[in-house]
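Would you mind keeping the following structure in view while I ask a few things?
In this view, the complex is presented without one of its protein chains, the others remaining in place.
Presenting subunit A:
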């Protein structure tokens, strides 16, 4: 009988899935504003993008508060220990039926690759998107206050760059969600909070 551990609390699951929905909405409307597709009319895309952005900012305020009050931020402390074994597992071991090198516990629920990836998201990609996005949003009011080299062009390009990095992350993240013991195992855990221990 598989042992189960309660890995993701109710708020964490709520945060994860609402963030996922908002990121997808922002990606879709953002690419419409960018002119990459015309499935959404420009003004509607701007409206959707802004409302979703404010919702995500609100969600983030709660999430940051939650991370620090519960100590959950410690899950993102990076480590290089055994990271080579993780890489070997994903690139070779899992095809030969090798055992997963990482043992998940409540105290350390992310493997070293996850830790690193989420830290990069939280410290690099998200700030890039949010800072450039807020400058973009308030560009009209900031005119005259921004340094001379910074035009709307630079802000827009930085924002787009952040969006593409986020898109790349989302693709890998969604794919890796299926590499559990069964393709849906990890996804179920993220929905119910309960992870099977192997």
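Note that in this section contacts are C-beta pairs under 8 Å (C-beta built on N, C-alpha and C of every residue); 3 or more make two chains touch, one makes a residue touch a chain; residues count from 1.
As a working rule, contacts and distances are computed from a predicted model.
**Student:** Hey, which one's the missing chain according to UniProt: "Mannose permease IID component", "Octaheme c-type cytochrome, tetrathionate reductase family", "Putative TIM-barrel fold metal-dependent hydrolase" or "Competence protein ComFA"?
**Tutor:** "Octaheme c-type cytochrome, tetrathionate reductase family"
**Student:** Consider the whole complex, including the chain that is not shown, and state which of A:39, A:77, A:124 or A:157 touches that chain.
**Tutor:** A:157
**Student:** Please output the residues of subunit A touching the missing chain, sorted low to high.
**Tutor:** Contacting residues on subunit A, toward the hidden partner: 2, 33-36, 38, 41-43, 46-47, 50-51, 90, 94-99, 139-141, 143, 151-153, 156-157, 160-161, 163-165, 167-168, 171-172, 175, 178-179, 198.
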